[in-house]
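Got a structure here, written out as structure tokens. Questions coming.
Left out: one protein chain. Kept in place: all the others.
Letters A and B mark the chains in the order given here, with residues in each chain numbered from 1 onward.
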Amino acid sequence: MAVNRMFRTCPSSGLVFHEPAEKLMRWNAVVAVVMLLVGGLLAIGVTLTRWQAVHLLPPELFYQVLTAHGLNMLVFWIIFFEMAVLYFAASTLLRCRLATPGMAWLGFWLMVIGALVNNYSVLRGDSSVMFTSYAPMGAHPTFYLGLILFAVGALIACFVFFGTLVVAKNERTYHGSVPLVTFGAITAAIIAVFTIASGAIILIPTFLWSVGLIEHIDSLMYRTVWWAFGHSSQQINVSAHVAVWYAIAAIVFGAKPLSEKVSRTAFLLYILFLQLASAHHLLADPGLTSNWKIFNTSYAMYLAVLASMVHGLTVPGSIEVAQRKKGFTHGLFEWLRKAPWGNPVFSGMFMSLLGFGFLGGISGVMMGTEQLNLIIHNTLYVPGHFHATVVVGTTLAFMSLTYFLIPVLFRRELMFPGLAKWQPYLFGIGMSLFALFMMGAGTLGVPRRHWDISFAGNIFTHEFPGAAWLMMTLMGLSGLVAIVGGGAYLLITVGSVFLGKRIETPGFAHVRAAEGVTREPKPVAVAITSHGGGTGSFAAPGTFVLAMVFLISFVLYYFVNWKYLSTVWPLK
Amino acid sequence: MSAIQPPASRVWWKEPIDRVEIIWVVVALLWCLIMFFMMPYWHIFGEQNLANEAYRTTPEAYSKKAQEVVDKYTVRTETDQKIPVVAPPAGSDVYLIARLWSWWPVLELEAGKSYRIHLMSMDWLHGFSLQPENINIEVHPGYDHVITVTPTRAGTYSIICNEYCGVNHHTMLSKLYVK
Partner (left out) sequence: MAESTRTANLEDEVPEEPVPVMQQLLDNPFLLLFLGIAMPTVLYIVWGVMEIVGVPVGK
């Protein structure tokens, strides 16, 4: 089969796109956004039902919609987008041809078919088992089959990614080590392989059980192995969105990593330890000992949390250094105040960082503490936490990247630029408040995945405190703001990609390259590129202050919850 | 070189790290270790821990034990469904059954006394959520999960199921009394 060696160089960004890779990135990104649209429409149903003043959907439909919402958002939207990110980080950043585009297309179509089959199963009405599909609560066989097909497709795409790394190495399209963003993508891809393998180990037997070929699935075994798939899939997101943060810092500010060594070692800690924390879903379960629980839930002594705290310093730190070089040196925070808050690529990325760290990270580590978990397991606190991590963290970061990709990858002008300026705020702030109020309600005991906390018509009654009901209302309202923000993103994106004004480049042409891509001439004055410094004062003092604020918040919130636990009935 | 380009120097491992960056890493590491050691610390000095006591068993064997306790210690029944209210002696084994979509029986305990509460499901996963105390434990079919609780305050508590278990999940509610 002839190898396609056609490339184009983007005139605005200087990035070099391999023709097949470009097509794959576009298609994966577009399908991702379609899944986001589906998930977003479903979100309306969920939000307006849990806000019981509206209580929009009847119970059966609510549980069905909630199942579909989880799957389309946590799996389909995010992983399709991540495939585009992987191809970008490999082929585009390494300036090489994508390995075996044919296989990549096979992977893509398997993912599409899998997503359709899985959605079909939920549409049938007999597979409202939530994303987690805990056996022995069973779904229709197509539920598992769809996920398995999707997973196989994603695995193929990951192999194409690794293959592309080999191509780049062999064809010597870059010198030395891969860029940091590519390294972040490698981290994501590694976790993805483990995720998918775990998914296969548990979903294939469960599928066989659903068609009657296996008699019994142990509920504890299922939960333990499933979460190796379920939570690790979210760790793919963490690695990917951190890589996106670095990319945006580079794209918007020309920021340089403070230290390649520190950032890459942090990613290494992710590779080694991030996946262990799936154990935090099993802290309230029988049968597993505290030894296993404590070691795993802590990501091995919280070394992966250390890594996140490192990225939390180095990403904004690199932006601060770049800004200070541009002259924003007045006081501790001029660099931040005068940052381009009107540029949605930046504003979304920075809110993603703050939201993921402060709301998502702190709540997550608290919840993942063996004993503290008892006070919030399966309450609304849990979705509160993960809307902060996956939505304000990952989804908002991906949204920000989209604003860069529309002109650079799709060669379209951004439609509704005024709206685009506000979109990250609508979505980011709305979703952050949504998460916060969910966590508040959860702290007061409100359960997750629950249709009616008033227990109307029940033989027994339970009265949640008034504050809990207030939280639910505020949650509903913020949810609507976030939905509007999400809708704005969809409008802008779909509009621009399909109807936006094409950006014409005079003299544009695809150029056939011989193996590898010719490197641009080396810049002459290399000496100016310094990393950090180590010469006296820290180059990013404002960031250090922010980091300390984060640490203090973390410490306080953490111990407040231990205090809270100590007032609960003694248990042993 | 920025994060989207290869590092400028071939060997970047030896580049010096800013002192304040190192301070942050050390401080963060210390905090991580503190958080890690809090967990075993609480096992030794804290009062709220899971027992790590669990057994594999069958629905029949478990129901039998639950029925024995109900036969011996029922003090009254509640609601039209005549759900037994059980007042077991302190220190004894009490069996709570979770099933689609109810908890059985209802427990009536005494403040300041300890009880070995067993949790198991007859069918699917359920969530034992004791409110407003905020104790949340996972209940499995086939696994007898044992916790020793000491209620501290008298009152009426609710047991809400918070592990989604199908279309009537939200109707799964019971009470727990502490005298």
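Following the convention adopted for this analysis, a contact is a pair of C-beta atoms (placed from the backbone, for glycine too) under 8 Å apart; a residue touches a chain by one contact, two chains touch by 3 or more.
Note that this is a predicted model, so its numbers are computed, not measured.
Student: Of the residues A:Val16, A:Leu57 or A:Val225, which one touches the chain left out of the display?
Tutor: Final answer for the missing-chain contact: A:Val225.
Student: For the full complex, which residue in A:Val16, A:Leu57, A:Leu203 or A:Ala279 touches the chain that was left out?
Tutor: A:Ala279
Student: Tell me which of A:Asp126, A:Glu171 or A:Glu334 is the one touching the absent chain.
Tutor: Considering the complete complex, A:Glu171 is the one touching the chain left out.
Student: With the missing chain put back, which residues of subunit B would touch it? List them for me.
Tutor: On the side of subunit B, residues 10-14, 54-57, 61-62, 143-144 touch the unshown chain.
Student: Which subunit A residues would touch the chain omitted from the figure, given the whole complex?
Tutor: Contacting residues on subunit A, toward the hidden partner: 3, 162, 165, 170-172, 175, 177-178, 183, 186-187, 189-191, 193-194, 197-198, 201, 218, 220-221, 224-225, 228, 232, 261, 264-265, 268, 271-273, 275-276, 278-279, 282, 286-289, 292, 295-296, 300, 514-519.
As a convention for this text, only the chains that are shown with their structure count from here on.
Student: Please compute the C-alpha centroid of subunit A, do the same for subunit B, then give the distance between them in whole Å.
Tutor: Centre separation, subunit A to subunit B: 29 Å.
Student: Subunit B touches which residues of subunit A in the complex?
Tutor: Within the complex, subunit A touches subunit B at residues 59-60, 63, 93, 128, 130, 134, 136-137, 174-181, 218-220, 223, 246-247, 249-251, 254-262, 282-287, 289-290, 294, 298, 301-303, 305-306, 309-310, 313-314, 317-318, 365, 369-371, 373-379, 443-445, 447-453, 455, 457-462, 464-465, 526, 529, 531-534, 538-539, 541, 544, 547, 551, 554-555, 558, 562, 565-566, 568-572.
Student: Flag every residue of subunit B that touches subunit A in the complex, lowest number first.
Tutor: Touch residues, subunit B against subunit A: 1-10, 12-13, 15-21, 24-25, 27-29, 31-33, 35-36, 38-40, 42-43, 46-54, 79-81, 114, 119, 123-125, 127, 129, 131-138, 140-152, 158, 160-171, 173-175.
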